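With one protein chain held back, the other chains of the complex are shown just where they sit.
Note that the chains take the letters A and B in the order they are written out, and that residue 1 is the start of every chain.
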Amino acid sequence: MAAGTSKAAGKAAKSRKGQARLLQGNEAASLGALAAGCNFFAGYPITPASEITEYMSREMPVRGNPFIQMEDEIASIGACVGASLAGRKAMTATSGPGFSLMQENLGYAMIVEAPMVVVNVMRGGPSTGLPTNVAQGDVQQARWGTHGDHPAIVFCPSSVAECFELMVKAFNTAERFRTPVIFLADETVAHLREKVILPAEGDLEVIDRRRPTVPPDWYVPYKTDGSLIPRLADLGEGYRYHVTGLVHDERGFPTRRADEVEPFYARLFGKISRHFNDLMLTKQYSMDDAEIVLISYGCTARSCRAAVRLGRERGIKLGLLQLLTLWPFPRQAVEAALAGRKAALVPELNMGQISREVKRVNDGRTQVIRHSKMDGTMITPEEILGRMREVA
Amino acid sequence: MTAVHRSVVYDWLRHDKKFPHVWCPGCGLGILLGSLVRSLAQGGYDKNQVVLVSGIGCSGRLPVYVDVGSVHTTHGRALTFATGIKLAKPELKVIVVMGDGDATAIGGNHLIHAARRNLDLTAIIVNNLTYGMTGGQYSPTTPLGAKATTAPYGHSEPSFDISALTVTAGASFVARSTVYHVTQLDQMLSQAIAKKGFGVVEVLSPCHTNYGRQNRLGSQVEMMKSYKKQAVRMDRWDKLGSAEREGRFAIGVLADHERPTFWETYQGSVDRAQAIRKEG
Partner (left out) sequence: MASSKKKETAKAKAPEMERMEVRLAGSGGQGLILAGLILAEAAGLFDNRAVAMGQSYGPEARGGASKAEVIISDQDIDYPLATRVDLFLALTQEAADTYSWDLKPDGWIVVDSDLVSHPPSSRAVALPFTATARDKLNKPMVANVVALGAITELTGVVSRKALEKALMARVPKGTEALNKKALAAGSKMAKAYQASGQLAGQEPTSEDV
């Protein structure tokens, strides 16, 4: 199925090869999912993520693949995990209130190691909050939302082009590491329309999960080679194994034995942490001679790019480190960005969810200033430049 | 007990999972497990094409003993996972085992929508009138006035009739049986599993440890025997007056009709989508 899927998705990408298009962030994310081989979608309507669900409702039937609007977000992510275990590349899309409901089964996907992509287009919260306004308040929720200690992989786009690229990356990462991946966009980027040229089919790397190659009798579902990432058999292919949200042994059966529980958690974290360098994506703008560095992500990184341009026109040597990966937190890149600078400013649409991480990493060496905004609108470049007086 | 040879048990249960099972002596879940594997064997299903899905609670531990693909999911959500599995691979026989709290409290919304959608799934709902695993708190099926660890002075809510609920919600097949009426239970399970569309079997099963003792219902054996007194076959049930129905319940097939399944109607969308796309 995987091979056929990749072909179908490839066709979608091919027909649009090299052609400039005006796309909305949500559309580009959907196209990225299809290009990466997404062949199952379950979702529930919510502003500002509904465009993805609607897009998938148009495209999935064309490809003969399942689309279903479930009764709520809990059911949507549940269906995705089920489909993933049965061999599909599954995705769901939601916003804050729905993302809160999904935390339960997100933890399930994490513990059974079901690859899938969860889109959260951030709007103002908590609760119903500001449904049609931009915010970045779910950054720590994406990291810690589901209970129990667990690793998290979270990508965050700042442009329509990045919506496509990071969605492909999200699926590939989910498949490679056998884990749910969170695609954390925001209302501005999701609704923004920009001209993009999608990459040609051949330029896209599409990764499929590793499936068992041994006969069913030899298959030990959670036993791994050196990679720490167990091979995943599709349900219904003769590998009659057990899947449970309880902590389980190598055979997949529940265990409470300390000598089995401890290695289980070690593997769950280890399979991600040993590949941190592949996962921590950042971009730099005018960093070489920057005296003051901006550290930002999502739509706010766009404000920062403008602030860098305008600041330099006025003689302020600004640079930007844009985080495309929020979790695992790109510690090395942030450390390097902070080293030897006069100060760092972290603008974000929350009360400091990433700035606290920057401060943690900085360890008191550079002046790190939080710049929070919580009024449902983007931070403007002038607002960032207005903070420069405090730095200089 | 039944005509099926004991080797069925050997063929369909997992050998690498340690027995004895987790359930209390006198629990009905072991009987249901036997009934389920007999029904699967009699139906001639391929073990590789069957997936058992469960939620959380005592019933949630049932799939692990069966030698098929088994998925023990989150509390109340088993049907959502089963929906994903079935849509991903429509050729699979997907059977969901839930408890009364699992299916009708936390999972109540999923249950009615699964019935409405009529996806080709089988839902086995084990009704023991309580939350057995967590110590005997009241569930949506606990009778008015009954004692529970969260209703020490008697339960103050009326209860759900699971079968009636799922009939109303649109399930293609709904039956009720008990772990006392094993031959009938085998038949009901066989029919539900074979049925195209959403099939429900409500299985009454005693929880002596956490329900019977609180409500002074006697020994495990006495609780089991009480089903014999309370259960009335459908053909006789129809003839009973309301006074005679007091304290009793009907067993047998409550609904059995043909409706298009979700997958069938979805294929219509697929055809229309592909035709429109071809036209450009």
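Methods note: a contact is a pair of C-beta atoms (placed from the backbone, for glycine too) under 8 Å apart; a residue touches a chain by one contact, two chains touch by 3 or more.
No experiment lies behind these values; they were computed from the predicted model shown.
A.B. asks: Of the chains that are displayed, which are in contact with the missing one across the whole complex?
C.D. replies: Result for the missing chain's touching partners among shown chains: A.
A.B. asks: So one chain is hidden, and I want to know which residue out of A:Ala33, A:Leu101, A:Ala142 or A:Leu192 touches that hidden chain in the complete assembly.
C.D. replies: Within the whole complex, the residue contacting the unshown chain is A:Leu192.
A.B. asks: Looking beyond the chains shown, say which of A:Arg302, A:Arg341, A:Lys359 or A:Lys373 touches the absent one.
C.D. replies: Of these options, the touching residue for the absent chain is A:Arg302.
A.B. asks: Where does subunit A touch the missing chain, residue by residue?
C.D. replies: Here the touching residues of subunit A are 18-22, 131-132, 188, 191-195, 299, 302-303, 305-306, 308-309, 378, 380-382.
We take it that only the chains that are shown with their structure count from here on.
A.B. asks: Suppose each chain is reduced to the average of its Cα coordinates; what separation in Å results between subunit A and subunit B?
C.D. replies: 38
A.B. asks: Would you pull the subunit B residues touching subunit A in the complex into a rising list?
C.D. replies: Going through subunit B, the ones touching subunit A are 14, 16-17, 47-49, 51, 53, 63-64, 67-74, 77, 79-89, 91-92, 109-110, 113, 262, 266, 269-270, 272-274, 277.
A.B. asks: Show me the residue ranges of subunit A that touch subunit B in the complex, using the header's touch definition.
C.D. replies: 40, 42, 58, 61-62, 64, 66, 68, 70-72, 74-88, 90, 104-105, 108, 234-246, 251, 253-254
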